[in-house]
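Removed from the display is one protein chain of the complex; every other protein chain stays in position.
Lettered A, B and C in written order, each chain numbered from 1.
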């Protein structure tokens, strides 16, 4: 985004935020206000009326609310012809089908639902899946703060599965490994044949490295996330894209091409 | 490549190597011999006859010779209907046009000419060009042994230009940088607006890191090359692909899809 | 620090904080309260009386105030026989001599003045100075957010000088570098013969890597700082140490042995 663009000019995207009082919602408000090509026209929280957002002329609504209200919000948005970008969790297959049904009646409206708006994480996974077919070896090392309950992280598990699927499709056999003498756990967790290691240390936030190796060389893709504000560029990207993408888009992946 | 595949079975690719006595050529011979789906049927060096390769039934010839003989080799290969994979340098626009002319008469023959057979380096550049449009900041740090004459490396220069072009296409402005107080050189070389840093140290071989940053997160793509054998997986990939790719293919990129 | 230690038991260190309303001071208050072996007995800000701290029985006062008040604070502390840990900046040679004079009259009191309480940064510099004599090559790459005005950072400059001094003492000649063809700046800034590179990117906080190389191997010391809370372990270390260290101690270095 260049500074030359006129802030809030006639072509600015009018954005409303649902769940504006929550941690993510508040970040979205700040990010929209800071974006040169957007205008924050409505902020809606628990006790506010959605109708305010429509009256303020919002073209796109960003929803970071809760699973119990998000479906009503979405139904209303689609009815009103307002595009939606949704980061709220809890979208089962059933819910997604329901959204598709609503959109069938309003083919001009776009909805983006994504479990992860981190551009870096999404690109890391795309690149990993793409590199996987060309390298004999691959391992994943993720690093997080020590308060995390699961090991490996969800992102590491998802990456491992993508990589394993790409290897299978390319006809690659098992990763070479001559280990015969192992102290239990040294070689990490086996996720579909891909070894995943989870490091936990005070001071770390959320990091992941995917290491590919072949004869004489390695390729490493590393993602470091320091803050929940790291999701904002992905949210803004979706806000810009959703107006030209009628129908349902699942995942940030589809917007990166 | 899995061990289960029958070595040199009837469907093995018959490969000949031109320049088999050179450093790269010798590595190619070793790599072909070690590949489960290939058979080394001919090795040709300075004083040998090319015709041996044809008599030995080579389907694909790999050429790591010198600029002064490579054109004759290629002309002969195409005439004979033998596919070629070429790592020899010196291919000007003029030479490439000449090869295209020869191939026009033999539409069944495939030729792959690539300046760099390192899969890791090629993927690093592809990924960097792709990530470039989504990140506000980008810098390149390359690291090499201290006997290297040029700084930055050719690969770093090429990467910087690809990244700069992708940024321009995405409408990104200059990379943010508030530096007002700099000791000369601290911020690196400016290559089309992308800062490039060249580290030189004994013990290093050839390494490069492309760092992308946006609010709250960074994405790093790193390539480590330890040995000239790192080109072999790319050469083998080209040998496998060239038989199904009539006409001229420039660069390993085109084979990665 | 283990959880088993009795919080605020009779042997807890009674700590007061001067400048408790500032950003660093507030962090110190939180850190002292969270420490199992300390008790926060007084917080003093701009309009408060220092005497409160004495009445509350503070054994150690931590000063993160401003250069214009810190000397009065220190004089008073030493007079009262209270140990001091000082992170306030602006300590010239002259000021340090004055503090030494005051301490001469109170040989039982300890004062620690440190420009940097980051344990990681201090250890990085110590290790770098120590490794420097054994490696033919060394380079420094520091990475910071793009709002930083100076390049290289103060820490990188200081590290380069320590490394250069250690090399000189060990009789090492210039770092090997065959570069003849350089795009201006590629090889970084020259600080006493040590090349220093400054990377700037959105998303980064404060990071530094010191790379040492010799035949066939490299040793890298890397420090990542994400937050001003990273100074707290160093402050707590100084609070614990100062009671047994009468006289003046300059720099956190001296406490790490």
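Going forward, a contact is a pair of C-beta atoms (placed from the backbone, for glycine too) under 8 Å apart; a residue touches a chain by one contact, two chains touch by 3 or more.
Note that the structure is predicted; figures quoted are calculated from it, not measured.
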item: Full-complex contact with the absent chain, from A:17, A:74, A:119 or A:204; value: A:204
item: Contact with the hidden chain (one of A:17, A:124 or A:141); value: A:141
item: Footprint left on subunit A by the chain that the document does not show; value: 135-139, 141, 143, 146-152, 157, 175-191, 195-204, 211-218
item: On subunit B, residues whose C-beta touches the chain left out of the figure; value: 203, 205, 224, 226, 230
item: Residues of subunit C in contact with the chain not shown; value: 1-4, 31, 118-121, 123-124, 127, 130-131, 134-136, 171-173, 212, 214-233, 237, 256
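Note that only the chains that are shown with their structure count from here on.
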item: Most centrally placed chain - per-chain CA mean versus overall CA mean; value: A
item: Inter-centroid spacing, subunit B versus subunit A (mean Cα positions, whole Å); value: 33
item: Whole-Å gap between the CA centroids of subunit A and subunit C; value: 38
item: Sequence positions of subunit B contacting 2 or more other chains; value: 135-136, 212, 214-218
